[in-house]
Structure formats: C-alpha cells, structure tokens
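One chain of protein is taken out of this complex; the other chains stay put.
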Amino acid sequence: MDRAKIKRELENLAAESLPAEPPQEEAPVEVQAEAEGEDKAKAKAKKEDDAPRKNGLIETEYAKRGTHLDVQINPDQVVKAAEILDGEGMTLEMVTGVDWLKEGQLEVIYDYSYPGGQLFRVVVRARVDRNNPDIPTVCHLYGGANWHERETWEMLGINFVGHPQLEHFLLPEDADFYPLRKDFKS
Amino acid sequence: MSSLAQSHLRETFELNIGPQHPATHGVLRIKVVMDGEYIDRAEPILGYIHRMHEKMGENRTWNQFWPNMGRLDYLSAMAYNHCYAGLMERAAGIEVPERAEYIRVITAELNRIQSHLLGFGAYIMDLGGFTPLMYAMDEREQILDLLESVTGSRLTYCYFRFGGVYNDIDDDFITGTRAFLKRFRPQIPMYHKLVTGNAILMDRLIGVGPVSAEMCRKYGATGPVLRGSGVNYDIRRNEPYSVYPELDFDIPVYKECDSMARYMVRMDEMVQSCRIIENALNKLPEGPVMAEKVPKALKPPNGDYHYAVEAARGTFSMRTVSDGTNTSYRMRLRSPTYSNVSLFEEASRGMLLSDALAFLGSLDPVIPEMDR
Amino acid sequence: MSGYFKDIITGLKSLAVGLQITNKEFLTKPITLLYPHESVKMYPRYRGHIELVKDPETGMNSCICCGMCEKGCPSGSISVKSEKRPGVKGKVLTAYILNFTTCSLCGQCVENCKPGAIRFSNEYNLASTRREDYIFNLLEKLHPEGIPEPEVDPELLKKELEKAEAAKKAAAAKKEAAAKQEAAKKEPAKEGGESKAEEKS
Amino acid sequence: MMLTLSTQLNTYLIIGAILFGFGIFGLVRRPSLIGMLIAVELVLSGASVNFMAFNRFLAPDPTVGQIITLFIMAIAAAEAAISLSIVIAVYRNYKSIEVEDLVELKG
Amino acid sequence: MNPSLFSPEGLAGVIFLILIGVTMIGAIIATCTKRLIRSVSGLAVCFVGVAGLYYFLNSPFVAMMELLIYVGAVCVTIAFAIMLAEPDEAKLARKMSGLSGGLAAVCGGAVSFALGYAAVNGQWMAPATQVNDGSLKMIGASLLTKYSMVFELISIVLLAAIIGSVALARAGRRGN
Amino acid sequence: MLARANSLWPLTFGLACCAIEMLSSGCARFDLSRFGAEVFRPSPRQSDVMIVAGTINKKMLPAVKILYDQMPEPKWVIAMGNCAISGGPFAYPGQYNVVEGADTFLPVDVYIPGCPPRPEALIEGLLELEEKITGKRRWPRVKPETMVKG
Amino acid sequence: MEQQALLDLLYIAAFTLCGLAFGFGPLLIVYLFSPRGTRQIVNKTRIPIECGMLTIGPAWIRYGILYYLYALMFLAFDVDVLFLFPVAAVYNDFPGIRGFVEILLFVAILSLAIVYAWKKGVFKWERKVYQQ
Partner (left out) sequence: MNELIRLLSYMICIAAFLGLNLAYLGWVERKGAGHIQRRTGPKDVGPYGLLQPLADGLKLMSKQLIVPANADRPLYMCAPILTMVPAVLLFVAIPFGEHLVPREFNFGLLMMFAFASVGGMSILIGGWGSGNKYSLIAGARAVSQNVAYEIPMLITAITIVMITGSMDLNEIVRQQGGFFWNWNVFRLDKSILMPVSFLVFFICSLAETNRTPFDMGECEGELVAGYHTEYGGMGFGLFMMAEYANLVIGCSLTTVLFLGGWQCPFGLFPGPHWFLLKMYFLIWCFVWIRWTYPRTTFWGLLNLSWKYLIPFSLVNLLLTALFIKVF
C-alpha cells in the first residue's frame, strides 16, 4: 500500500469529477442547506462543517473523524476508485447510503481500509439523484460488496447497476418500501 | 443428439437449512442447492432477525441508543458498547478518564473470553459433541457472574456511558477476576486435550473450509477469520483505541486458512485476553470513572464520524452522520459477521454438506448482529 | 504405511485422553444450582425491573414527578401520573406505571432520576401466564397494603392556607412556583432524604 | 390337512411356480428397468424355492441343492450389483429408466 | 395324521400358512404397486417369507443367508438405486394401466399355471437315502472339499461384480 | 397430566439474545434436565413446548406459525423475553419490522419478562407451565434476595 | 421337521409376536388416547418439516451416488463374507493346510476388491472443483 499514490490518484479522480458537476446544480443545494439552517443547532454546527460537500478530496483528521482520506466523486467513478484502491490492497469494509432528503440526493459511502500493518482509512462518496438513483456496482471487484450493496438497495433504494442479485435480503420478500429513506413512514 | 447433450445435466435438489435449525446458530437460513452430498450453491438468506437497529439510531437520542448496542452482538456486547462510546467521544470530543478506559478494557476482554467460550462450545456442539459446551458454559457462568456484579445484567450490557462507565468496579470484582483467571487458565489446555487433540475433530476441521487471505480481503472478512488466514490484523494493534497500546499481548495468527486455524485463533485469543486482563488489572489507576461535564443531551457537531473496535468476531465499526441535533442523521453499523459470512457462498462451493456446516460454524456467526 | 499406523495410534490415544477427562468430570460433583430449592442472592447491582425506593424515614417514595425518567426512556415504558395536593410540597405521585414488557433494562431512567427515587429491583424470576401482569404500578408495588396518603405538613398547609386566605395573590403563587423551580435546579442528584428534609424545613 | 402342508413337496413347487409367475408378470408389466430387476429377483427366488424343495425331498445329498441355492444367491447379488450400475449409467445418459424411452432413443 | 392345532407341529403348520401368506402378499406388493420403493419393500417381505420356507425345508442356514443377502443387501441396494434413478413415480403410474397390465397378467398366469401343473403332475422319485443331514457343518465341509471350486468361484464372480459395478458407476460420474 | 408436565421437551428454537439464556439454562449451572425438560428436540414433531426466545420479525413470522402448526398436540408456547411478549425494546411507534408480541398470533401460555430473563426465570416459567397443566404447584416459590456486601 | 428345529421356529415366532406387540401396543394406546385435532394457525400442520419454511421442490429427490457406490461394494462384499461362515464353522475339524490355503485365496481375492476401490479413489471424499 502506498498512501501517497492512493492520495494522488484519488485526487486526480476527484479533480476529474469536479467539472462533471455543473456549478448551477450546486447552487440550489446550498440554498437548501441554508434553508435548513433555521435550526439553531444546525447553524452552529455549520460553522465547523458544511454539510453538502463539493466533489473533491479532503484529508481529514483521523483523531476527529476516524478516517484519513475523504473523497467525493461522481457516481460513475466509483468503479475507478475501487480499482485504484483494490490495486493497492485495500479492503472494502462497508458500503452504505445516506438519504439527503432536503437536497434530493442519495449518497453512497464506501469505506476502505488497509488490512495490513499501516492504518489507512479512505472514504469514497458519491451522490446520486434521488429520483434516479443509479450507480455502478463494484461487486466484480469486491465480492463483499455484494451483500452491502444489496442491503443499501433494500434500505435506501439505490439501484446498483450490474449487481447480480438485487433482491430482498433483510426485509421480507414482499416488502415494498425503503425503510431508511427519510420520508419513510410505516 | 440433443437429448444426449442434456444428459450431463446436474442432478441437483434444493434444501432449506434454517431458519429453525440446530446448526445455524439461530435463525440464519441457507438455501442450499445440493448435488448429491456436495453443495452446488449455498446461499445464505438473512433477515430473520432484522431488528431495525439502524433505523432506531435515527429516531432515538444518542443516549437512548445505548440499549441497542448490547443487543447487536449479545455475546460481545461490551465491545459494541466500547465502539459506541468511542464514536461519540470522538464526535463530541470527550476526554475519558484513564480508569474508565481500563475498566472498559477489562470488561470487554472478559466479554471476549465469554464470547469465545460460547463460540467454542457451540461450535463443538455443531460437530456433535455436547460436553465441551457444558464445560465452556460453566466457565462462562463465572464470567457472567463477574460482569453481572458490575453491570447488573448477564448478556445485554448497557454499562458504558459517554465519557466513562456507569459505575466503578470494586475490590470484589478485582479479586474475583483474578481468581477467575487463575481458575480459567488451566482449563484451556484441558479443552485442547479433550477437544482439539481429538482425532475425530481433527479429521473434521483440518483442511476444511479454506479461506485465503485474498478472499478475506475481497470480502472484508476480519477477526479470527482473517487471522486464521495468516493476516496479522487486529484493530487493537493496527488502529489502537482505548488503552490497548499500553497493554502487552500477542495476536495469534495461523497460516493454515482452514477451520482448525480459525478455531485455534479463538482458543489462543482467550489466553491473550487473560493476559490483557491481568495486565490491565495490574496497571489499573485510581481516579474517577466518568468524565466531568458530559452534557446530558449530547449534540455532536455536524459531520461524519467513524470508529472501529475489535469485537470478538472481528472489526465492528460504526459510521454516524450527525446533523448537530441530539439524534443521529444516519447510523451505520458494520458488523463483522456480516462480512465474514458473506464469503460463505463462494467458499462453500463444492463442499460436502457436513463440511460446509463445520465451516459455517468456524465463522462463528451471531445472526442478530448480521441482520441488525 | 507407517503413517497409516501412526494415525491409528495417535488417534486412539487422543480418544483415550478424552475419555479420561470426561471420566474425571463424571466423578466430580455437579455444580448445578438447584433453583427452586435453593437460589442465588442477586448482586446489589442486579438489574431487575425498576422500582420506587422507599424512604426509610418517611416510608414514602421520593419521586418529585419531574418526568425525566419518562422522557429518557428509550422504549417509552414509563408513565408518571401525578397531581397537586393541598398541603404537600411539590406534586404527589399517584401512579407510576411501568410497562416492563418493553423495558430493556438500560438504566437511563435510573440515571436520569435526580432525587434517586427509582432503582433496579432484584426480581429475577418473574413468570406468569398473563401478559398484563407486567404492567406494573410501581406505587402499588411499593405499598402493597394500600397507598398511604402523603403526610400533610401542617405548617406548609397552614402557610398555604394562610397564603390563600391572606391575599390569594397571584404574585404569591407565582413566587412559590419560582422558588420551586429554583429548588429543583439547585439540587442536582440529591438523595431522597435530603429533599425530604428540605421539604420539612 | 392345511397344517401339514409344510411336509409336502407340491406345496413348495406350487409356491415356487407362483413366485415365478409373479416374476414373469412383473417383468412384462413393469415399465422401468428397476421394476424389471425386482421381478427378476422374484423369478430367481421362485427357482431357488424349487431347488430347495427338490433338494429336501428328492436329492440324495442335501448339500448340493443348498450350495446351488447359495450360488444362485451370490450370482443374484452380483447380477443385481452389475445391473443396477448399468441402470444408473443408462439413467445418467438418457435421464430415464423406462424401457420405451430407451427404445425411442435408440431409433 | 392331522396334528392338533396347539401341538408344536400344529403351530408350525399355522406358521407355515402365515409364511405362505407373507410370501404371496410380498410378491403381490412387489409386482403390483405403483411406487418402486413399495415394491422393494414388498420384495423384502416376500424374501422374509421365502426364508421361512427354506427354514421349513430343513436348511436354516440358507434361510438366514436369504435374509442377510436378499433383505439386508440386495433390497437395500435396489432402494439406493431407486433413490438415485427414479424417485418420482408419476410417469410410471401412467403407464401401468391398460394393455400391458392385462398382457402381463396373462403371461404370468400362464407361466405359473404351467409350472404348477408340471410340478404337481410330475412323477418325482423319492430319494433312495440321504447321505447326510444337510446341516451347516456339512455345507461348510463340502465347500472346503468337494465344492471348493464353487467357493473360490463365488469370490471371483463377486470380485468381478464389485469391480464392474464400481467402474460402471464411476464411469458416468461427472467430471471423469 | 403429571407425566406431560414433567416431560416438556422444548423445540430447539432460538431467535436472539434470549436464546443464549435459554441455552445457559440448559447448561450445567441451571440444568433444565432436573425437570425432564432438557431434551431439546430439533424437529417440531417431537417437541411439546415452543419457547419463543427472542424477537420475532415480520420475515420470521410465517416460519414461527408453520413451526407451531407442525407441533403435535398437546403443545404449549412460552414467550421468553420482552421481545416475545411485546416486541420489547424494538417496538416503537412507526417501526416497520418487528412483531409486537407472540400473543398476537400464538396462544401463549406463559410469559417470562426480562431482557433477557435470567435462566432462573425460564425455569420458573416452566414450573408455571407445569402448574398450569396440572393445576397444582409442586415447587417452593422463591423470594428474590439481594446479596449484602461484606 | 425335527423337534429341535420346530421348537426353534416356535421361539422365533413367539418373539416376533412379542416384537410386534412392542411395536403395535404403544401405537394402539396412542391411537386410543391422543388428541385428535391440532390447533393450527395457518393450516400447515401436515406439510413436511423444512425448518419452518415451505418445502422447496419434491421431497423424493435424486440423491446419493456416493452411497450408492458403497452400497454396491457392500452388496458384493457382504455376500462374499457370508460364505466364510460355514467354512469357518468346520475349519477346526479339517486338519491340514488345505483349508487355510482356501481361506487365504478367498480373502486375497476379496481384498483385491478393496485394493481396487482404494486405488480407484472410491474412498476419497474430496471437495469438488466447479468451473464457474
């Protein structure tokens, strides 16, 4: 594992993804975020951290976040990122999703770590549109992603394109809801 | 000719194993496509004990989420408590008194021994031997007594708090723990004599269920599974948390990659846990067990937090997305057996049925933790 | 071929060792605890369902009906019913309903209770044929012979009456409420007895 | 009369004949190879009964018949083993043990 | 000459009748049921009966061998083969009825009638004298002496059977 | 009746945390076998009492129903743990996956509360069931005591 | 039939009856005393047990090639071994080496079968390798 190399390549990737997101789209996101700033606590927190992040790579403070690198990229680049990290011997710890209801987006989070001597944790995120939540699968690279992606699909309705078996997993077979979406009510 | 071409169709049939089945450690269901005695495909089906922990994380306050941690992996609840405590302390920037950390480590390691004991017993029971389970449970009761005297419950501990632990340990506990260690240490060679050395068992475990290190990496398997595949990876060492860096212990690693290796890793980890406990008891400092000024209603700043601990079955990590309120925006629990068992499908291909179940047992799954 | 025989011999030896061990265990005394005939004592920290603490001095509970336990409970198992009685300081607990069937014994309620009016009981062997048995009224459980009327403090009553009679001023009432609030704020996690003492003074 | 049947040669011969007949009946009737094999076993045992009966009532050296019967048993066992494995082999190749299907496949 | 019902001879006669019944019922089950597994069970029942007949024919040894070999081995093997080859009998049931059944009945009836007729009407000569009692020891002795060839032959035949069947069964094994 | 009450064979059926306590109660310290109830049968056909130990969720529900159906009469159900009684800590308004109590669909005979109940409580539950079957209690009742530190 | 054999037969028959009684008796009692109806929730009492799931596929499956091989071997072997019985019974009565030679031959031929099967790998239960 070569931390510098990973960082470099991910940075490239993130840089690539920057122009892919037109700046107009970013604007409403921020507006929305500000709109929700009515919440007092939120506003206070916002000073320290702004929630809707732009694409790009951040080097985070491990002691504070528990991760070293945090990179946000376009959905179509997750496979690329996975390839980079796989090539460096990283393992995919989990895949998960977050529903950003206010922004109308779903975020997919990939947690990578290095199962060797050195400690290195990388988070890769990608946001997809809530109405059209398609993202390529990384199953072919990481067998373990299979179950995680399946669960993410089940819980949040993120459609992993190319996933071999996107069926109900934790929920009963006839479940027709996405329980972890923020607008879910049983 | 076409009918001849079909002649080598597989003569397969499907078999349900679980959810109510003595070998699946609860309610795991495995749909097996069998080819005679061989497994063609074994697909685990989860969800029979899915308890919405992640959703509950979103609509309970940080404090109210505590009981869930004890019920994820009820066998090593302490480690899970530890993870949640660590996560929130990282998020809210709480300093934990040293004594509290030591107590956490001691109880978590006791809990680990307890978990491995049960895992050992249940595993041998899977393989048809009942007596080791009883012996293991007997030892386990001692640990439960100790832990009960501190925490008040036997399984589903809810003992840690943000910034420390619920209440201090007393001298009875310390002497009790020492006495237990003294009593327990000679038991392990006894288990080895009774069980590990047994020719029948060796025949069943050695070479069964090979899982390579590469496969572990691809599937994100951790804990004894990974260490049984020759990878020296343990969060307690590689991503040190709490006071583990100050304690001295070894990480057992076996290179054989088979069920026996995983089993041996667990057995050796018990010995190491004893060492850790002894060490920690010796170093146990005086002081408070609760940080001062921990707000009742915790509101960690906006953002993502991640924390990982080494639970009895592997890396348990939590990722929470806080939006600055007193509940989490998203709570993600990464349970070790979820990843460990996910490799079962690939690894069990072409195994004999009984081998596959021996293999499954060696992964030591706890189903409620998988399903969350 | 030598491996063949070696296998047999080591195998048989290991089997014999196993038999030895179980035989030894067979001859030792069982450790079973004969439960209905004998039972263990619970640890002081044992967490049974929660119960109200009986104040040794007054024989009453020390709940101030603040509702913190109710609010903090993750599973909503607690509901505190209280009312204001003349001559008694603070609210009076009329019913403390614990739905034990949803409780997870987490301890949040006990932690949240500032006056320490509740604690874990040592009841570890509950079993019944009816589900309703576990919706406890802890107050009734505390006083199985019937809930005693709270002691009416004559001075306080007098004071109250005086106040009521003397002016019936809204200001006075307001003042008292303010004082009460202050008292609640001032005394964090005080023992029940103390708050009682305060009540008397 | 009924109670002394066991001492009469004819009883055995008739039983043997009936068994034999059942065997033939089954042989014709059974559509599947294994069914036919079962029928053949019946035929063989019918023959053995006859042998034993003759041996008991008529033969000068009663060991001969017994040994022949034993030999028949051995042969029957061998035959069963071989024919069953043939059946299995056939089944594997044609996915059927029905005679008609086999005939069709040949054509 | 008729023994009383409760003398040992009489009881033996009753047992003999029962055995005949068992044999016949077994044979009927073996040939007439639809499910092959049932016919194997019938076959086993029939063999139990036949073993009893052998017993009445003064050769308990052969009777025991019948049980051991036919019931304990042949039937079990056939049952295994059924498990492997044709567990669902629906198709067979379809073909059981009709013409073939009638034909079979006629064939079987004719054969057994012919044989039975021949047997009953045949002029069987009673033996002069029996040289030995046909007991187990005598069988053993003759196997060791007079019929030693048979003895060895049996083992060779069976060896061939084992080798043949193993080879055959493995030949079809997938992957080979 | 007495015979039935003293030979209650439970179904090996553990769902979650409470199952571990069920297991412990079968083990050396508590030993259910004293009452002839240690014969955990894996097949519902051979068992008399179903100990629902743990959370039943919507996916498991049909299986539990089928298992109950497959048990031959006379049969009993023990709901062990708060989850089995009412959904326990997981039953909150708006939840989507937990069945709130085994008695919503099973005729439960004995309820054992706790999270998890101690093994003694399970034994007590069995005794309670015996009492229900025979109408008489043969066993002393135990009053809980607290250890005094010393 | 001789008296001896007759009595043997009677004993066997009597004990068979006894066995049948042991078998039928309890079932009869069950038949008389057991409850008739079963409390059901989803009417699934009589479906086969499959760990609480509905059964997949037919119950009578094609199964057991490996056993089958063993069964075949067993069949032949068993029959073989049985022929040793009468020989063994009289073995002592025949002085001379002939008996021994015969048994030796017999056993040798028998063992060939095991050797063959061993060589052929019948006793090897290896993990199958599937090509994906």
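Per-chain residue numbering starts at 1, and chain names A, B, C, D, E, F and G are given in the order in which the chains are listed.
Note that in this section a contact is a pair of C-beta atoms (placed from the backbone, for glycine too) under 8 Å apart; a residue touches a chain by one contact, two chains touch by 3 or more.
Note that this is a predicted model, so its numbers are computed, not measured.
Asks: Would you indicate which residue among B:33, B:174, B:200 or B:271 is in contact with the undisplayed chain?
Replies: Per the contact definition at the top, the residue touching the missing chain is B:200.
Asks: Of F:21, F:48 or F:124, which residue touches the hidden chain?
Replies: Answer from the full complex: F:48 touches the omitted chain.
Asks: For the chain not shown, which residue from B:37, B:145 or B:256 touches it across the whole complex?
Replies: B:37
Asks: Please give every residue of subunit C in contact with the chain that is not shown.
Replies: Where subunit C meets the chain not shown: residues 8, 15, 18-19, 21-23, 25-26, 28, 30-32, 34.
Asks: Residue by residue, what part of subunit B touches the chain that was omitted?
Replies: Residues in contact with the chain left out: 13, 15, 17, 21-23, 37, 124-131, 134-135, 138, 194-195, 198, 200-201, 203-204, 352-355, 357-358.
Asks: Counting contacts across the full complex, list the positions on subunit G that touch the omitted chain.
Replies: 7-8, 10-12, 14-16, 18-24, 26-27, 29-31, 33-36, 38, 45-51, 55, 59-61, 63-64, 66-67, 70-71, 73-74, 77-78, 81-82, 84-85, 88-93, 97, 99-100, 103-104, 107, 110-111, 114, 117-118, 123, 125
One rule holds for everything that comes next: only the chains that are shown with their structure count from here on.
Asks: Specify, in ascending order, the residues of subunit F that touch 2 or more different other chains.
Replies: 28-29, 44, 59, 63, 67, 89, 92, 94-97, 115, 118, 149
Asks: So which stretches of subunit E touch two or more other chains?
Replies: 9, 12, 56, 58, 61, 65, 69, 73-74, 77, 81, 84-85, 139, 143, 154, 158, 161-162, 165-166, 169
Asks: Going by the contact rule at the top, pick out the subunit C residues touching subunit F in the complex.
Replies: Spelled out, the residues of subunit C in touch with subunit F are 30-37, 39, 41-44, 46, 48-49, 74-76, 99-106, 121-131, 133-134.
Asks: Which stretch or stretches of subunit D touch subunit G in the complex?
Replies: 6-7, 70, 73-74, 77-78, 80-81, 84-85, 88
Asks: Touching residues of subunit G toward subunit B in the complex: what are they?
Replies: Checking each residue of subunit G against subunit B gives 50-53, 55-57, 61-66, 125, 127-130.
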